[in-house]
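A quick write-up on the structure given underneath.
Of the protein chains in this complex, one is absent; all others appear in place.
The block that comes next holds chain A.
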């Protein structure tokens, strides 16, 4: 029981940061201990594509134009070290340390199965 109370106190004391999309009037709040991507999902928004949520698939690639953040390891298949140093990151591995201004940068992938599926729908 104590444990649960502890979690509540921690959640209450953490400052949420505002994540805004470049040249759009949309955004969401993100706590520093929840990734930018999952914060967006919890806010019920669909501004960044959601993939694996683990830094492996590249779907949630964004560019961070302004603000401070902490990032965990991201697959080099999608983010080179140059890109990482210039602020191109995977939203599922990034935690806001201030308000952020971001821009989605999804990679392009496609298959014949996907074409068939789109035809199906």
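One rule holds for everything that comes next: a contact is a pair of C-beta atoms (placed from the backbone, for glycine too) under 8 Å apart; a residue touches a chain by one contact, two chains touch by 3 or more; residues count from 1.
Note that in this section contacts and distances are computed from a predicted model.
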(request) Just go with whichever of "Metapyrocatechase", "(2Fe-2S)-binding protein", "Aspartate carbamoyltransferase" or "Transketolase" UniProt uses as the name of the absent chain. (result) "Metapyrocatechase"
(request) Since one chain isn't shown, list which residues of chain A touch it in the complete complex. (result) 50-57, 59, 72-77, 92, 109-114, 116-117, 119-121
